[in-house]
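Here it is, the structure in full.
What you see is the complex with one protein chain gone and the rest in place.
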Amino acid sequence: MRAFTYERASSVEAAAKAAASNSQARFIAGGTNLLDLMKLEIETPTHLIDINGLGVDKIEGTQEGGVRIGALVRNTDLAAHETIRRDYGLLSRALLAGASGQLRNKATTAGNLLQRTRCPYFYDTNQPCNKRQQGSGCSAIGGFTRQHAVVGTSDACIATHPSDMAVAMRALDAVVETVKADGSRRSVPIEDFHRLPGDTPHIETVLEAGEVVTAVTLPPPVGGKQIYRKVRDRASYAFALVSVGAVIQSDGTGQVAVGGIAHKPWRIATAEAELPRGAKSTADALLADARPTEQNRFKIDLVRRTLGAVLTEARG
Amino acid sequence: MSKMHIKLTVNGKPVELLAEPRELLIHVLREELSITGPHIGCETTHCGACTIDMDGRSIKSCTVFAAQANGANVTTIEGLGTPDGLHVLQTMFKEHHGLQCGFCTPGMITRAYRLLQENPDPTEEEVRFGMSGNLCRCTGYQNIVKAILAAAAELNAVKEAAQ
């Protein structure tokens, strides 16, 4: 690992400012993904700004009747929080479906959103990867792609976003709150927060240099049956082949996001409108533009089937 | 690169040392402090062999910089019990044969220790879920689960007797 200097930031503003003044600086919170990337020199910051002391680690109600989740709330605490379990069960379930107890103890809300793909070629620094080194090529395309994206892909990248939490956040219409280096604040709907790979797969979110995520807010509870179904090869501690996060109302309408199939949690308004008509038409609309590989074509069928199981469960 | 002055409490004892910011907590524990119970199986958070208890929570010490642990209270397998005074979990792992090669065992027991603090009377399913970040390639897990459930029963019996 490359050497770096380390500081603990004392306020959000100070952190943003420190990061803006040093293009080689990175924030560190839980560090569960960043450390592994640094060990491999996929990330090579010369300076780390530890933001664990910023105090943005509370879960509180919003004026609108929703909930604001501090960026540093640990995944363990978020999953266990009474309000989340009661009103946003989908989020709690998605969190518990991800990683392991030890990782959830460290991983933060913002860090979870910002984690990078688990594409094995991204992690093998001997192999070309546009996400790791822009313009070097994609070695996944034509390689081992069973886990990779089937929709929203580009000729430059077919990686997926690995988060379970983000799928729930997407289905629940979360909004990401940030502070920019100049101290200004903005709110980014999660729909716009993650980017598709396009020609610039190395740029994964709309965050600017030095911009700090301070919180994620959820709108007022929407009720309904909230289901997170993660499909994987082993019963625990594995990334999703496909996951479905859904809120289904008694009239059959609802909100649904899918994980494991794209560079970001996948949710399509026109597909959602098909929900009352069932899983097949919903899945067809979700995956209308899918470009699977030979190895991951099964995900098309798997999304349809998993969604079918989720809708059956919601009805039951 | 300059080193940082780091203060830790490790297994109840205050420790001060100098470390580069890039040094991982697991390396500092093992190489600087000769606390070699926590093992390195993968160094990428997948295997759980490096599990320790930090400020009352289970973490994987391969994925924490020692600099981040500055000021923390750390417990490793060495702090749970000694060969002459085993922790109940250690006794149960031994008696129920919850170990073979023993490499995953310190992480397994340290994780189980915190699991039972958080959930003193877990079901088998809760144990399996709670332990799912700790891999073992020898035992098939069954005896590990048995050992943890037996330790929970023993600890609860002691607690009841005390009340």
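The first chain written gets the first letter, and so on, giving A and B; residue counts start at 1 in each chain.
Going forward, a contact is a pair of C-beta atoms (placed from the backbone, for glycine too) under 8 Å apart; a residue touches a chain by one contact, two chains touch by 3 or more.
The definition used in the following text is that contacts and distances are computed from a predicted model.
Novice: What is the missing chain called in its UniProt entry, if the choices are "Imidazole glycerol phosphate synthase subunit HisH", "Xanthine dehydrogenase family protein molybdopterin-binding subunit", "Putative enzyme" or "Amidohydrolase-related domain-containing protein"?
Specialist: Matching "Imidazole glycerol phosphate synthase subunit HisH", "Xanthine dehydrogenase family protein molybdopterin-binding subunit", "Putative enzyme" or "Amidohydrolase-related domain-containing protein" to the record, the invisible chain is "Xanthine dehydrogenase family protein molybdopterin-binding subunit".
Novice: One chain is left out of this view; which of B:Thr9, B:Thr36 or B:Asn73 touches it in the full complex?
Specialist: B:Thr36
Novice: Looking beyond the chains shown, say which of B:His5, B:Lys94 or B:Lys159 touches the absent one.
Specialist: Looking across B:His5, B:Lys94 or B:Lys159, the contact with the absent chain belongs to B:Lys94.
Novice: Considering the whole complex rather than only what is displayed, give the residues of subunit A touching the chain that is not shown.
Specialist: Residues 1-3, 39, 41, 118, 120-121, 123-124, 126-127, 139, 142-144, 146, 229, 231-239, 241, 278-280, 283, 298, 301-302, 304-309, 312 of subunit A touch the chain absent from view.
Novice: On subunit B, where is the contact patch with the chain that was removed from view?
Specialist: So the residues of subunit B touching the unseen chain are 1, 20, 22-24, 27, 30-31, 34, 36-44, 46-47, 49, 76-78, 80-83, 86, 90-91, 93-95, 97, 99-106, 109, 127-129, 131-132, 134-145.
Operating definition for what follows: only the chains that are shown with their structure count from here on.
Novice: Any idea how many Å lie between the Cα centroids of subunit A and subunit B?
Specialist: The answer is 29 Å.
Novice: What residues on subunit B touch subunit A, complex-wise?
Specialist: It is residues 1-2, 4, 20-22, 24, 43-45, 48, 51, 57-60, 62-65, 67-68, 111, 115, 128-134 of subunit B that touch subunit A.
Novice: Contact residues on subunit A for subunit B in the complex?
Specialist: Listed in rising order, the residues are 1-6, 28, 31-32, 35-36, 38-39, 48, 50, 52, 76, 99-103, 105-106, 236-237.
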